[in-house]
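After this line comes chain A, so read on.
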Amino acid sequence: MSLLQLLLDIVFYPPIFQVLVVGLIVSLIIVVITIWFERKAAARVQRRLGPYHVSPQLGGLLQPLADLVRYAFQEPIIPRTVDAAIFVVAPVVAAVLSIIPLGAVPFTSNPAYWPIPMENSLLIALALSTVAPLFIVLTGWASNNKFAVIGGVREAFMITAYELIAIVAMLAPAATLSTFNMVDIVEAQASLTWFILLNPLAFIAAFLAVVMSTSGFPYEIPESENEVVAGPYSEYSGILYGVNMGANYLRRFALSILIAILFLGGWLPVQPGDGLVAGYLIPTIVVLAKALIVMLVASFLRAVYARFRLDQALEGAWKYVFPLALIGLGLGIIENLLL
Partner candidate 1 sequence: MKDPEAREEPSSGAKIGLPGFKVRKIEEEVYEVFIGPQHPGSGHMRLITRIDGDVIVDIDPDIGYVHRTMEKLAEGREYIKNIPLFERMAIHDACNVTVPYVRAVEKLLGVDPPPRAKYLRSLLCEINRIAAHLYGFGIMGIFIGHSTMYMWSFGDREVFIDLAERLTGARQTHSYPVFGGVKRDMPQGFPEMARKAVRYMRKRLPEYEKIFFENPVVRDRLEGVGVIPRQVAAELGLVGPTARGSSIKYDARLAEGYDAYPELDFEIPVYTEGDSLARTYVKIEEIKQSLNIIEQCVSWLETREREAPMHPKFWEKSPPLWKKVYQETGRIKLLPIFASLKVPPGRAVARGETARGEIIYYVESDGSTKPYRVRIVSPSFRNLPVFKYIVPGHRVMDLPAIYGSIDYFPPEADR
Partner candidate 2 sequence: MSGEQETVDLEGLVSKALEGINYSISREKGYVEVSVPLESLREAALRLKNAGFDHVKSLTIVDYIKKGEFKAMYIVSSYLSEELSGGLIALSTTVKRDKAKLPSLSDVWISLLFQEREVYEMFGIEFEGHPDLRLLLLAPHIAELKPLRKEFIVKEEPIIRKPK
């Protein structure tokens, strides 16, 4: 009995609960919706139906689930030439680390439901969000496949470009309000206005950084199929590939939640009250809905844009988006002085 109690304690320990429930279960649903939307929206732009016959009542919503189950039961091939330990472990670690930032994100202003003390939560979340991509580079390296290595190198180039942009842009709200407390940032947005209006430059830079970091179009360069097949994942099959693909979407989801909190007003306009429903569930749903919208917009770019060349994407990142993020940060500091 005490073991069960211990397990329950561990599961309901707020950071772990948040990572496990919101991070895994909810994000799986959101990833399914996003992939479905990505394929359906592209199909609509391209004047066709998209996935349909798998579940005609739901308009093909179960398609990503069918793909996932199929991947789960396909043979996971581990070629003789790979570095097997890293090959197996890296994608799993990448997937777990992708949702770890959720352990530091508040979904409500009610202190009873904060996962951790909120003093430096923004810094913690940003720091945790930068670890996962390293493991994608590692997957490419462990595969010992030429395409995977090229893809991994591309991913490394992209990391150096976008991580800085993401951090600088997301620190702009903190600069305005002189706090790293995400709850304070959201609360301040209630009295002022949302940061998407207050600091649109930082928002644009942060959004582009999210698209770049998760290999969304037009920055889908590490997995650019016409040169490097599936990029770092070229040798992966079965469930390991599913985990890899999922990790990408999970990271996009985690970063989208950060954007929703920092720039889109978090749980506003809902004011969290007391109790589980009013204090935690409803604000969480609002935040998740906002994050979903960010994800869907990022997914929709697939239908409109081709992909940039690697050097063009890096040039764009360093020459235009990074200065944009810096200007956003400067704007945040100026606003701080004005307030």
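Keep this in mind: a residue touches a chain if its C-beta (ideal position, glycine included) is under 8 Å from a C-beta of that chain, and two chains touch if they have at least 3 such contacts; residues count from 1.
How these were chosen: all candidates are chains of the complex that A comes from, given by their letters.
What you see is a predicted model, and the numbers here were worked out from it, not measured in a lab.
Novice: Sort out for me which candidate, 1 or 2, comes into contact with chain A in this complex.
Specialist: Candidate 1 is the one in contact with chain A.
Novice: Using the touch definition up top, name the residues of chain A that touch candidate 1 in the complex.
Specialist: By the definition above, chain A touches candidate 1 via 42, 45-48, 146-147, 150, 217-218, 220-221, 224-229, 302-312.
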